[in-house]
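Structure below; questions to follow.
Missing here is one protein chain; the remaining ones are kept as they sit in the complex.
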Amino acid sequence: MAHILLRHRDIPGIEKLDVYQKNGGFQAFEQAVKKMKPTEVTDVVKASGLRGRGGAGFPTGVKWGFMDNNNWPHYVVANADESEPGTFKDREIMEGNPFQFLEGVAIASYAVGANLAYVYLRGEFWQVAAFLDQKIEEMEQAGFLGDKLFGSDYSLRIHTHLGAGAYICGEETALLESIEGKRGQPRLRPPFPPSFGLYGKPTVVNNVETLTNVPLILENGSDWYKSLGTADSAGVKVFSLSGRVKKPGNYELPFGTTFRELIYTHGGGIINDRPVKGIMAAGASSSIIVADEKALDTPMDYASVRTLGGDLGSASVIVLDDTVGIDWVVNKTIHFFKHESCGKCTPCREGNYWMQHLTERIHSGQGDASDVELLDSVARQMQGKCLCALGEFATMAVVTGIERFPTDFGK
Amino acid sequence: MSLAEKYPQEIQKIFAKYPPEQKRSAVMPLLHLAQREEGYVDRHAMQEIAALVDIAETEVASIVGFYTLYHDEPAGKLRFQVCTDLPCALRGAEQFLADLCAKLGIEPGGTTPDGLVTVEPVMCLAACNKAPVFQIQGPDGIEYHENMTVEKTLELVEALKKSSA
Partner (left out) sequence: MTDVTLTIDNKETTVPAGTLIVNAAKQIGIDIPVFCYHPKMEPVGMCRMCLVEVGRPIIDRNTGQPVLEDGKPKIQFGPKLETACTTPVSEGMVVRGLSEKAKAGQNEIVEFLLTSHPLDCPVCDKGGECPLQNLTMDFGPGKSRFLYDEKFHLEKRVPLGDLIVLDRERCIQCARCIRFQDEIAGEPVIGFYNRGRATDIVTYTDPGFDSVFSGNTTDICPVGALTTADFRFGARAWELKSTASVCGQCPVGCNIVFNTRREAKSDGRIVIKRVMPRQNEQVNEIWLCDKGRFAYHYTESESRLSKPLVKKAGKLEETTWDEAVAIAGGKLQSAGGEVVVLASGRLSNEDLFNLKSLADGLGGKSLLYTHMGGGDLTARFGVGAGTNFGEMGAGTTILVVASDLYNEAPIWHLRVKGAAKRGATVIVANARATKLEAFARYVVRYAYGDEVETINGLTQKDNIGEAITSAENLVVLFGSDGLGLGGSSALAAACAGLVQGRAGKPNNGLIGVWPRANDQGAWEIGFRPASDLTAELKGKTVYVAAADPAGDDPQLAAALKEASFVIAQELFLTETAKLADVVLPAQAYTERDGSFTSGERRAQRFYAAVPAFGETKADFAIIAMLADAANIELADSAEQVFENLGVTVPAFAGLTYEKLAETVEQWPVVGRGDLYYGGTTYENTQGLGAHLVGGAERGETASRPQVQKETALRPGSPYGDFAGQVLRPKEDQWLVVPVSKLYDQGLTVRSSKLLENHIGAATVTLHPEAAKRLGAGAGDMVEVTLDGTTAQAAVALDETVSASVALLPRSMGLPVSGPAVAGLKKV
């Protein structure tokens, strides 16, 4: 099947404006501005069943519908922070198929009445930002951005904003703080961005991949999109496959593809043909799924992955084989979260610091059973108390690792 | 020389991105600009940026302190930031870092005697399928180097040495 998001793999040169246009580029945006009311655009997206690809899987059209129309101006922010260990799909989309992404931003902006949109990129994506800046300029010159677009009254500008090394800025409210020139620390929610977002104004924050779906949904209709994927999870997804597989990479597949197909058919199987031991389906924030036959045959959609005691999240599938100790994995993830905890709330700030001491001790063989118990207890003690989801994420591998791979912890 | 004298156009461009009453938004891009030459932000730059965006210097410093790509102290001219996070570590990144440092004769986090290269481990760079991977943070911004080997990296260091000499 032809790609929907990773179209550069089928159409060489689609990162060039003329090639993109030749392949139907910007028609969806033009048609929307010329022929559709903003709410009609939102309705199509709602009907398509598109859910956010940033991790939480929230229905995109519904989110757009939440924008507070008594408070203006509105903003759209594309979340290109992509900092979850194991996630590398947004970068490929932006580098390979930039115009489709930017068109998605433009359509979303039109749908919610925003005249200004930002693309927030993690600071490491310096080159990607420069590349996008160039693409944005080309769009301006071609009349796809600027004032009075397509002869209408609608105007739109898109700018990039570079972060500077902080995973927490992927969290949408921390991201907004960061654009405002502040420390990237999450805000209290509620209020949510559609009522109180950038500069205190209603704002839609969507993931890059989410937005990149939009032009084709408008072009081909919501039914077409819904016919792909599963009832619970419409459409296609870019799965970032990494870890102990022979061919790591991004694979765009319909929701509902099994882990087995992803790992063996697309990923070429495990390095040295070892048995697969565990799967982290949502990057470092994941529960660790025991990779038994049943799990391998589970379709990858939001609901099914949940039945395995995991989450699909942003579908960053990290594969662990039998050479990998789960105590080591857990130590790794805790180093990450301790490094990235913003420090705003107590349980995450202190809990990760504490857990790091424990995982370090356990992994280096200096811990004993009571340390494992304490680690488990500290992780559970953090749960349900943190201000944002990062603190919760940090506990996932710990709690499920100890529970599901007890022998790796000397039990 | 002040930033305003050095980069008048860039600064203008930065401010043009944000609503005029939201000057503060420019603080992050201005900090990136300030790091261009020396690779870190000194007190002068912080003061100037504070004045440019109309906030207190302490607030600027507070942002420098929060984000890991801003530095308040000089290091090597080029920072080789090697991802050793979980997915890369599953593909040998930790060994790569250790070997590279050994060859360069420095500890992770250390700088080569000529002051050119600092090698430091960093968290995931979103290139997990292309491990070992590092980025070079230097005067011209940030550049990715993917699917690297120690040999290729050492060649790169040699080439950089020559071009900077």
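As written, the chain order gives the labels A and B, with residue 1 at the start of each chain.
Methods note: a contact is a pair of C-beta atoms (placed from the backbone, for glycine too) under 8 Å apart; a residue touches a chain by one contact, two chains touch by 3 or more.
Note that the structure is a prediction, hence the values are computed from the model and not measured.
Visitor: Touching the hidden chain in the complete assembly: which of B:Ile14, B:Ala45, B:Ala61 or B:Ala89 does that?
Guide: Of these options, the touching residue for the absent chain is B:Ala61.
Visitor: Tell me which residue among A:Arg260, A:His357 or A:Arg404 touches the hidden chain in the full complex.
Guide: Here the residue in touch with the unshown chain is A:His357.
Visitor: Kindly state which of the options A:Arg157, A:His339 or A:Arg404 is in contact with the chain not pictured.
Guide: A:His339
Visitor: Mind pulling the subunit A residues that touch the left-out chain?
Guide: 166, 183, 188, 338-347, 349-354, 357, 374, 377, 381, 384-387
Visitor: Please identify, in ascending order, the residues of subunit B that touch the omitted chain?
Guide: 43, 46, 55-62, 65-66
In this text, only the chains that are shown with their structure count from here on.
Visitor: Between subunit A and subunit B, what is the gap in Å from one C-alpha centre to the other?
Guide: Here subunit A and subunit B have centroids separated by 24 Å.
Visitor: Note which residues of subunit A are touching subunit B in the complex, please.
Guide: Those in contact with subunit B are residues 82-88, 90-91, 116, 122-127, 130, 159, 161-167, 178-184, 199, 240-244, 248-250, 284, 316, 318, 320, 324, 329, 332-333, 336, 339-340, 342.
Visitor: For the complex, which residues does subunit B have touching subunit A?
Guide: Spelled out, the residues of subunit B in touch with subunit A are 17-19, 22, 24-29, 31-32, 53, 55, 62-63, 66-70, 85-87, 89-91, 122-129, 135, 141-144.
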